[in-house]
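Below is one structure, written out as structure tokens, with a few remarks after it.
Removed: one protein chain of the complex. Kept in place: all other protein chains.
Should a chain be cited, it is by its letter among A and B, assigned in written order, with residues numbered from 1 in that chain.
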Amino acid sequence: MLQNEIRTQKLVIGIFSILLTVVLIIIAGVEAKRTTETKPVIEVSGINKRCVSCHTERGIAVKAIDQWKESQHAIKNIGCIDCHKAEQGDFDAFYCPDSDILVGKHPTPKDCAECHKQQVEEFAQSKHAHQFWVIKNDDRSIFEPTIATRNGCEQCHNISIVWPDQSVGECDACHPKHTFSRAVARQPETCGECHIGPDHPHIEIYLESKHGNIFRAKEKQMDLSYSSKDLKKIPIEVPTCTTCHMDGNETQPSTHNVSARLAWESQAAWSYRTVWLQDKLGDWKVKRGRMESICKSCHSPDFVEVYFLTADLVNLQYNEIRRSFVYWVKKLQKNGLIKELEANGKKYSDIVLNGWDEEPEYLMYHAWHHEGRRFRHGAIMMGADYTQWHGIWELQNDLVELIRWAAERGDPEAKKWVNSTHPSKFMPYAIYDIPGNAWGINALSNKVQFLYVNYKDYWDRVYQNVKYAYEKGLLSEEQWQLWLKRYNNKEHYLGTKYNVDSVYAYYQQLNAIDTKAMNEQVVNMQLPGKPFYEPGFGFMVEDNKAKSKDMVRRKEELNNNRQGTTTGGSVK
Amino acid sequence: MNQMQEKKFSERLPIDFKKIAEVILNEPIPGHMKNWFYALGATPLVLFIFQVVTGILLTFYYVPSPDLAYQSVKYITEEVRLGFWIRGLHRWGSNLMVIAIFLHMVRVFFTRAYRKPRELNWILGILMLITTLGLCFTGYSLIYNQLSYWATTVGTNMIKEIPIFGSLFLRFLRGGETVGVNTLTRFFDLHIGLLPTTLFVLIILHIVLVRVHGVSRLEGYEDDEIYRFYPEHMYHVAVIALFLLTVMSALTVVLPPGVGEPADPSTTPLHIKPEWYFYWIYFLLKYLPIKLGIALILVALIVATFWPFIEDILKKKFPKVKWHYIVGSVAIVLLLIFTVYETIIY
């Protein structure tokens, strides 16, 4: 009996030993999984130690010190004075209070260039550094008070600041001091600080694109602080703004010249192929090639090329729409219906760009500066809604309004346009097109457009236009070949040679049911209680009349009283 | 060792180890002790040994200074290999020890094992409980994070209210006006020196008394079967030890010891609370005027300490009433209510 009990107890000991062993193994596992990440210890020595201790003591810009401690600068032993050093006579030199330390208040790109020479040079050759807003400044110079410009335009366009030391640019516009974080510079919102709003909604376009959507969904898993020099692979799954416009991949070095990969001047009043520093950066084809080689990190070459060709045709189409706008305002000006602003022999508005006292000038400004850009930039950066509703829709509205304005002012041609009932009237300009799109073959969508359903020579005319653009150098040889490939096989790309009638019929049926339901439910009904307003003789019921009379009386009294007090005041 | 050597050895160290071993190992144990509930006395002992071992290991890295205490705890928890395990064992060990002692007391109380002639051992037990709680309190304050810092401040402030010696005692503990460097070093001394030594001596006395008196028989079962301490009861203890180590290790993985915010003497955090085993005190102080609360606690302590004698007096007056059931149940219910209430309302 007792012997048995001891045996059981021994067994229990054995079982618990096993249990303990298991738990201990788990603990060892937990231990092994723990990563002890050691942060580098920041040494502050020499003159920087004096900066840090004094600033901390006096509580001046203490956060800046904390930020600096997080920076790569701190890790590499680059301290306060390395950037804030100054020489006697420098425009920003001053002695730190109660000390003999000469400090530069504004480190400029010249200071950054001490180490980041290449980046500063690249930046200076980009359109970020271009002071076009000072060169072409009508709206700022006449339409807005300067104080607004200080806080508005100037804050963003400060990125092209020209410093007294002749260096150009503002590095901390994107690399916020004093962490100078790469990750922050790569965050889309950094670009979006300025590239936002009605005239260039790039952050909005990005966020509505597939790129932006995936970025938002997976942002937390992505580390944007990587270094992209040395032709390394792109380490993140989905691009942010900088991935395409600045960062490198296996084929492209990273660049601080945001203009090095752009093929269009699509912010301008007309879309034209860029010639920006082309002796240094290459022509637009070279620049486009850079961009494409980034795109091709993730996308197939065919997709990228078709996509850009489609977007390029949007830019070209914009020019044709604009041509109509320009035609009309020039005619209106010739006929003396609109005038430019002028003072001391200098013009302060430009009928083909802006001017703020006549309707057509407004329309011109918006059709270029707002919807015109949205139309083009939406197309080139996958912002469908910006190409569509914020873009072409508003552009067309502007055009219709412009012609109607002319008709109201008696222009015979405009009147004719207004009175025309032909559906082609909305496209009084030449047309570009491409069979199909980059996303796939849509066997249905090409059955509706008026022009190419009704004009047998639709594609012939388009062919001529595209060919002309190619011959003018607005499209490359490869693009022309790509276009021809689609043109020669357009039944395939347009999907018209595929029969999907049965599918279509099914959805037509469903549509018929929907329409019927709508008609039955709400369209064909009339409420029995009449509306209170009747055309011709709207009247008030007696009761209301009395009430309103009362109100009018009281209001008068109130006014009288107020006048009484003010006059009384003045008498005293 | 052959006999010659043995003889030489015992000549130089004339202690009869065999005899001692025999006395210790052959201790007769009443049969009812086979029930696990009756082995609870060994649990705190096992835990005490664990605490000593893990405690010594913790001092390898712990630095008792306000500047470094928190950092070194963080270092142990986050960087030292298996540091979180050792610290977790120590922390869970302290919690389980309070529970084990409490259960042991409950068992002793309801079986009236403290009755004549074992009153002294009950008093020793109460002293051990107080020492253990003292260890818990000082240990908690050593972490030196926000919670433990303020728990220490509040806890030591209570001492001031003790009649006559209160403020003297407070200043002895704190070594200054507020909790600071001196408090930390004093608490460290108490925690690793004075209190464990006291507890150790008390444990020895407690066991010696148990052995000298013999394990108490259950009332009404005076003649149950007897077995030897070794091997059965030893196995019991071994199982308990293994079980505890397993449970505490597992708890460490599931609920690892945290570090919290470093102590900041200039801001009191929004929610401060002592460890759960002080909730009843916390409750009394929250809802009663402080003097009354302290007085009540002191009275409770005195009654608990001298309960065996008090019961005798009561018994003489009301021989029929089972006082220990009434008082025990009321005490447990009150403690539970206070603790649960404080746990729930946070």
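Just so we're on the same page, a residue touches a chain if its C-beta (ideal position, glycine included) is under 8 Å from a C-beta of that chain, and two chains touch if they have at least 3 such contacts.
Keep in mind that, in the parts below, contacts and distances are computed from a predicted model.
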UniProt protein name of the chain not shown, from "Cytochrome b6-f complex iron-sulfur subunit", "Probable glycine dehydrogenase (decarboxylating) subunit 1", "Malonyl-S-ACP:biotin-protein carboxyltransferase MADC" or "Sugar ABC transporter substrate-binding protein": "Cytochrome b6-f complex iron-sulfur subunit"
Contact with the hidden chain (one of B:A69, B:I86 or B:V259): B:I86
For chain B, the residues touching the chain missing from this view: 57, 60, 67-68, 71, 75, 78-83, 85-86, 242, 245
For chain A, the residues touching the chain missing from this view: 7, 10-11, 13-15, 17-18, 20-21, 24-25, 27-28, 31, 38-41, 43, 45-46, 75-78, 114-115
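Note that in this section only the chains that are shown with their structure count from here on.
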Distance between the centres, which are taken as Cα means, of chain B and chain A, whole angstrom: 67
Chain A-facing residues of chain B, complex: 34, 78-79, 81-82, 84-85, 227, 231-232, 235-236, 238-239, 242-243, 245-246, 249-250, 252-253
Sites on chain A touched by chain B in the complex: 2, 5-6, 9-10, 12-13, 16-17, 19-20, 23-24, 26-28, 30-31, 34, 36
